[in-house]
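Missing here is one protein chain; the remaining ones are kept as they sit in the complex.
Letters A, B and C mark the chains as written, and numbering starts fresh at 1 in each.
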């Protein structure tokens, strides 16, 4: 059993990660930390853990270093990097669910997160933990930057295209996220009365996942392209549906994109291309590590339209973190992650 | 008091129209028809009408012609045109909420609705009832094609741009609709268990509102442009949020689009441009005839992003029908339509 | 036009009251106050008011006394009583939506609200504003204690029975409320992610509306009876459904309770007894001042089961406040309150 720690176990990503570690056959959760709730049982905050003796403790570096062979960080961005540095200094492998190690350089980090990156060396050595893109590098990584939820949905929709070498010039990602993406901190905008039965766009043309998505794709294509990302809040607990618009030249319209995607994802354990004409629904992947995809060609407007769905807290956070862990250990990548979505 | 009839009063548009006519100060509802529920009280189907004596009757042309000075048709497309023809033959003004008279010609109608149009002459004389676009022609119209819900949201977002003479070459409308847009007929996809907490795209690149939107815009610009329309179902009862992407040339990036929209809609009674940076939410217009708008410029990607919200059953159907009626009578356009959205 | 003020206009009851006053034909809203948002437009907090120039001001007694002929108080309990006293000292009629004047005496108030009542004289002179119970006394009242939302639903379900003189010994009210009943202050329990798709009971056997309901019924029956009230939170924005269980003696089982209720409510403008076997749904009264009722007899268990629904923010708060105002002015009781529920 691998001894692990979860730092920030009381937030939404943290608690889902904690839940997943409990049913993982090769993990032993040694420490779950939460500065806000230290001393309390996790079940006091989340009664679904009733009957389980799991006391939250403070974020104590020494304790983590002493008891854990690997640590998941579920801290807010800006607070994660120092923690990661300290753990890496003690040679503890880290999977970081914050945004602190996802961007390619400290300049872009400062621009979007409005804080100086304090561990630039670590930043440049971190591996971006999207298995479908960096599986081999993840296997030997000691610091993994677990991708953002929006970024995962966008990238999985675009990888086959970018990897095919097709020259891409113009991409729009219109993403719709469930409310849990906004985190647990109470706020009027995410209160039931204000959020239910309503949709809104936010951070239009300014969201922080924009450079994250762009930098990964740019690294593949080695060419600039026009890129717009628009996030929306939808009245559901979890799930992200991304509708992706890619402009094509006339000659490209004849390609068999369905076949391209089918080939690309044939062996992937967690990506499912649906049968032609069956558009994915977020509920089909709720609570699971799966991403479902389909596409349609708008011939008249010369555009490929790709739709992806995933669970923002699982494939978009905690599940993918486990998947990355499995890879680093050489275990079956799907270990602890094979459950299917319940009906509702 | 103007004596009116509502044909198809038991569907969602029909019942909302019926409700609005009841509180309109100058309308007298003489006949509300429903072949499915003829003989029943409306309150048996919709208990919110409890206490009101309103018996549904069969769709009888003679009764309508005898008792009503104007008739609203809330029938499914394909069934509306014959009814409209018969009423117009008897010189009764008609406001048609179906799609039968919205498209510019019978060829496109046949292509998208897969049925032959039986009243092509009437089709070409019908006025498209979007007051913000055709107000003057509506005033004297005797057959009004009430716009589709998606089309209203898209067109209100694009009118200022197209009317400004700016050369537009590429437009995407990514629209998210509440479930009531799918109508009242029970189906698995719109059942609570399958629709709640989930989003899906549907009829990607093939929805019938696509030619409706395109033809109205094409008539303004007199030039072809690339146009994509993608509808989605969101887990809310009502409301449509449309996120609209318009490609700009570099020189156009300097224009003050906010001012353009502000000027365009200054005098409009039902369109509200929100303060800069306040993105519209569907709940702000739920149950009302208002459309709220805002926009953002994505300079890097050279795109204008416009967001509009409206209530698909009111400004997108029944309310706009009343607005059109008010115009044809020379009444205050807002008569019976001034209520604001309740909190929830 | 009657000049009115709304104190506490930014909370949920306050904003609904403000909205209702705007469409009331005989009211002029002179002052809407909010200490939290003073200086801001109401539309900045609630964008449905976009286009309306309504600036919130501080709760200033002198301003209110100078400009308003009647004041609605939408303050939290405990803070309302001093305000009411000051306004009454200036001879301004007050309709108080807080709980401060609803209980029969200061002892019970202290026990349930854990604060000393500072205006006991006013407390004993206040009229409990349930028109179906105290219509005549309301007409001449200068301080009206607007009933609680739960209390309204429970009392409307029980009045016919208690007024009939039937000896009642045992009553249970099991009430299910939408989340808006918990107010606007952000909290984890009322956040979308925690409240959606879930139900819970709360304050079992200890909720503050228990003595409010009991004291009104006790005043009718003049006899003690066993009374249990259990509130629940249901994942809907608004609405309360109360399921009421009244134990009957064997001889009473033969009474025609449907007829009793039908007779009792025949002339009431806002209470609708539904046809036999049609159980009320909260959505039928959402956004309206109506209460819908039905009942069933459980002969084997010797119980009458009464079900009532209302909108907690309208008939349970702001709408009933307007209704009380209409009564005090001798106006038609339904003025400004006749709209029906939209479809959704």
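Keep this in mind: a contact is a pair of C-beta atoms (placed from the backbone, for glycine too) under 8 Å apart; a residue touches a chain by one contact, two chains touch by 3 or more.
As the structure is a prediction and not an experimental result, all values here were calculated from the model.
**Q** Tell me which residue among C:2, C:108 or C:172 touches the hidden chain in the full complex.
**A** C:172
**Q** Among C:16, C:96, C:132 or C:194, choose the residue that contacts the chain missing from this document, as touch is defined above.
**A** Among C:16, C:96, C:132 or C:194, only C:194 touches the chain that is not shown.
**Q** Check each of B:67, B:163 or B:184 against the chain that is not shown and name the one that touches it.
**A** Result: among the candidates, B:184 touches the missing chain.
**Q** Determine which one of C:232, C:255 or C:329 touches the chain that has been left out.
**A** Residue touching the absent chain, from the options given: C:232.
**Q** Please output the residues of chain A touching the missing chain, sorted low to high.
**A** 12, 15-16, 19, 22-23, 44, 46-52, 178, 180, 196-197, 237-238, 272, 274-275, 278, 280-281, 283-288, 290, 292, 313, 338-344
**Q** Against the chain that's been left off, what residues of chain C make contact? List them.
**A** Residues 170, 172, 174, 176, 178, 193-194, 196-202, 204-205, 226-228, 230, 232, 234-239, 241, 243, 245, 247, 279-283, 286, 296-303, 305, 307, 309, 343-344 of chain C touch the chain absent from view.
**Q** Pick out the residues on chain B that sit against the missing chain.
**A** Chain B touches the chain not shown through residues 12, 179-180, 184, 186-188, 190-193, 195-197, 235-237.
The rule is simple: only the chains that are shown with their structure count from here on.
**Q** Since chain B and chain C are copies that touch, is their contact same (over half of the numbers shared) or different (under half)?
**A** Same: when the shared numbers are divided by all numbers used, the fraction is over half.
**Q** For chain A versus chain B, what separation do you get between their C-alpha means, in angstrom?
**A** Computed value for the inter-centroid distance: 38 Å.
**Q** Chain A to chain C: how many Å between their CA centres?
**A** 46
**Q** Could you grab the centroid distance between chain B and chain C? Build each centroid from C-alpha atoms only and quote it in angstrom.
**A** 36
**Q** Residues of chain C that touch two or more other chains: which are they?
**A** Chain C, residues with two or more chain partners: 12, 180, 196-197, 237.
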